[in-house]
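Note that one protein chain of the assembly has been removed; the remaining protein chains are unaltered in position.
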Amino acid sequence: MKICVTTKNNGPEAGTDPHFGRCLYFMFVNTDDMQYEFVKNPYSSASQGAGVRAAQYVADRGADVLICSNPGPNAVSVMETAGIQIVKYPEMKAIEAVQKFLETNEI
Amino acid sequence: MRIAVASGKGGTGKTTVSINLALSLGNVQLLDCDVEEPNCNLFLNHELKKVRDVVVRVPFISKDKCDLCMKCVDICRFNALVKLPKSLMLFPKLCHGCGACSIVCPQGAINEKCRSIGTIERSVSKNCGTELYQGQLNIGEPMASPIIHALKTHIDDTRTVIIDSPPGTACPVISAITGADYCVLVTEPTPFGLHDLSLALELVKEMRIPHGVVINRCDLGDERVDRYCAENSIPVLMKIPNEMKIAELYSQGIPFVLQMPHWKVNFVEMFRQLQELAGRC
Partner (left out) sequence: MPKQITVISGKGGTGKTTLTAAFASLANKVLIADCDVDAADIHLILDPISTSKLDFYGMEVASINEDKCSACGLCVERCRFAAISKELVIDAHICEGCGVCSLICPENAIIMKEHKAGEIFRSATRFGPLVHARLGIGEETGGKLVSMVRKVSSEMAIENDIDLIIIDGPPGTGCSVIASISGVDLVFIVTEPSVSGIHDLERVLEVTAHFGIKAVVCINKCNINEEKTSDIEEFCKIKGIDVVGKLPLSDIPIKAMLGSQTVIEYEDGIFSGAVGDMWRKIMACGTLMKNETKF
């Protein structure tokens, strides 16, 4: 499965970003081989509808789970329609958030 | 004659001035353009009747024709459309109704339908003939300007029209005060008041609308607004003191001219003055 985490920067030390639509990076983790990559959020400075487009972006990249503490109402409805599970954790390192998810959920 | 009542920020007493001016003159048309928070009728307390819905056009996508090519998603500058694996999803509140999506759709899959974003209501006073039109934006709707445009179609230019503008200096204010013969700017004699007034003045100057100032709670602060107006040759039309009686009446929703009738004279005098000023400019 694929997990997406909203982050404030890129790299192994990156911390999670509580914002969704205007977060700086997405970290995508493939749980099969635990390979991860950071992608810049192309919509972080959209004038309007950043959450909506960012949600589409995450859905297009095939995420099954989103780890983000504060997605807005529009983003939540895209995620729900796309069948992406939203997980809310307090701020921590992105890697730790993924570990926490894997420890507490059976895949 | 169209008189707009505006202010650089909220809470300065715009509605107070609009209502008391309307009631002092009698037989005027009052347009409440503060469509996010229409408060005029809270003070008039007349029976409101709905005149009509205000609608904007939004895309309606035919699922049979749509092949998910995403052209509409890409052209939408408001990010109102989203492509999901099997369908398109519209976020109506982000849509500005520009029609770009239906222009680019190669399949002709996009039609438009009307979506109500608010209403226009009207009330008439049996006593003084004041006719109120108010626009109300539905809760959670972001776009005030279409309601203000719709409200202004009800203007009857054979009468005196008072336009209670929304606060600030953004688009809805421009929509409200465009076409006004005179703009009354309400402020307070404080640093905040002066700063917000100077922003509002920039706007009315740019729009070339003759304007003057009403200083509310005039005994609260200092001379800085007076001095600024004198230095820039901006007429001070009226000063309203910071009286507990006025604040109490406000909180109860009672226009103070009704209980303090000597103020009617002041408002009528102000109207006479601004008629003259509007003619001069």
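The chains carry the letters A and B, assigned in the order they are written, with residues numbered from 1 in each.
One rule holds in what follows: a residue touches a chain if its C-beta (ideal position, glycine included) is under 8 Å from a C-beta of that chain, and two chains touch if they have at least 3 such contacts.
What you see is a predicted model, and the numbers here were worked out from it, not measured in a lab.
For the omitted chain, the shown partners it touches in the full complex are A, B.
Residue-wise, the contact with the chain that is not shown comes from B:203, picked out of B:22, B:44, B:203 or B:257. Interface note for the absent chain: among B:2, B:96 or B:152, the touching residue is B:96. Among A:29, A:46, A:63 or A:95, only A:46 touches the chain that is left out of the view.
Across the interface with the omitted chain, subunit A contributes residues 15, 18-19, 22, 45-48, 50, 69-70, 72-73, 88-91. Contact residues of subunit B toward the unshown chain are 8-12, 36-37, 39, 42, 57, 75, 77-78, 96-100, 103-104, 139-140, 142, 167-171, 173-174, 190-192, 195-196, 199, 202-203, 206, 220-222, 242, 244, 247-248, 250-253.
We take it that only the chains that are shown with their structure count from here on.
Centroids of subunit A and subunit B (each the mean of its C-alpha atoms) stand 40 Å apart. The part of subunit B that touches subunit A in the complex is made up of residues 73, 77-80, 82-85, 87, 89, 91, 94. In the complex of the two chains, the subunit A residues touching subunit B come out as 43, 46-50, 52-53, 55-56, 59-60, 74, 77-78, 81-82.
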